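Then we have chain A:
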Amino acid sequence: MVKVVVWGSLKPHTGGKAELEIEATNVRELLNRLGDAYPGLKPQLARGVSVAIDGVIFRDGWHEPLRKESEVFLLPRMVGG
Partner candidate 1 sequence: MSAIHVTTKINGDVVDYVCEADETLLDVLRNRLGLTGAKEGCSTGDCGACSVTIDGRLTCSCLVLGVEAEGCEIDTIEGMADGEALHPLQRKFLEHAALQCGICTPGILVAAKALLDTNPEPTETEVRFGLAGNLCRCTGYDKIVRAVMDAAQEMRRA
Partner candidate 2 sequence: MPLDSTPQDKRAFKVVGTRPLRPDGIDKVTGRAKFGADATAPGMLVGRILRSPHAHARIKKIDTAKAERLPGVKAIVTRADFPDHTNGDAALFDILYNIMAREKALYEGHAVAAVAAVDAHTAREALKLIKVDYEVLPHVTDVDEAMKPNAPVLHNTILTDGVEPKPRKPSNIVRRYEFGHGDVEAGFRRADIVVERTFKTEATHQGYIEPHACLANVGPDGQGELWVCTQGHFMVRDTCARLLGMDISKLRVTASEIGGGFGGKTTVFIEPVALALSRKANRPVKVVMSRDEVFKASGPTASTSIDVKIGVTKDGRITAADATLRYQGGAFAGSPVEFGAMSAFACYDLENVRAIGYDVVTNRPKQAAYRAPGAPMAAFAVESVIEELAHKVGMAGIDFRIKNAAHEGTKSSYGPTYGPIGLLPTLERAKQHPHFKAPLGPNQGRGMACGFWFNFGGQTCVSLNVNSDGTVALSVGTPDIGGSRASMCLMAAEELGIPYDKVRAIVADTSSLGYNDVTDGSRVTFATGMATIHAARDATRKLCARAAQIWGIPEEAVTWEKGHARPAGPNAGNFPPMSLAEVAAQAGATGGPIAGHYEYSADGAGVSFATHICDAEVDPETGATRIVRYTVLQDAGKAVHPSYVEGQFQGGAVQGIGWALNEEYIYGKDGRLQNAGFLDYRIPVCSDLPMIDTVILEIPNPGHPYGVRGVGETSIVPPLAAIANAVSAAAGVRLTSLPMSPPRILAALEQQNAKRIAAE
């Protein structure tokens, strides 16, 4: 189980919760299972997200490992100029 925090405006799609518990050992599992558990998140997942793990932001990287004590945040997909 990892704890993942989604940003505030996704709460309508997660039953009002910002902090979700998901069984996942890497980013790919996390994203797949988030979509399965909360289908309302799927459009946002399709638009693209970044995942911050222990302070480092990953835009790609399905295989980035997640540990039980990892601090995980879902963030909008980063863009740049």
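Points to keep in mind about this one:
We take it that contacts are C-beta pairs under 8 Å (C-beta built on N, C-alpha and C of every residue); 3 or more make two chains touch, one makes a residue touch a chain; residues count from 1.
How were these candidates chosen? In short, all candidates are chains of the complex that A comes from, given by their letters.
It should be emphasised that the depicted structure is a prediction, and the values quoted were computed from it without experimental measurement.
Candidate 2 is the one that touches chain A in this complex, out of the options 1 or 2. By the touch criterion given at the top, residues 5, 7-12, 43, 47, 50, 52, 54-61, 64, 71, 73, 75-76, 78-81 of chain A touch candidate 2 in their complex.
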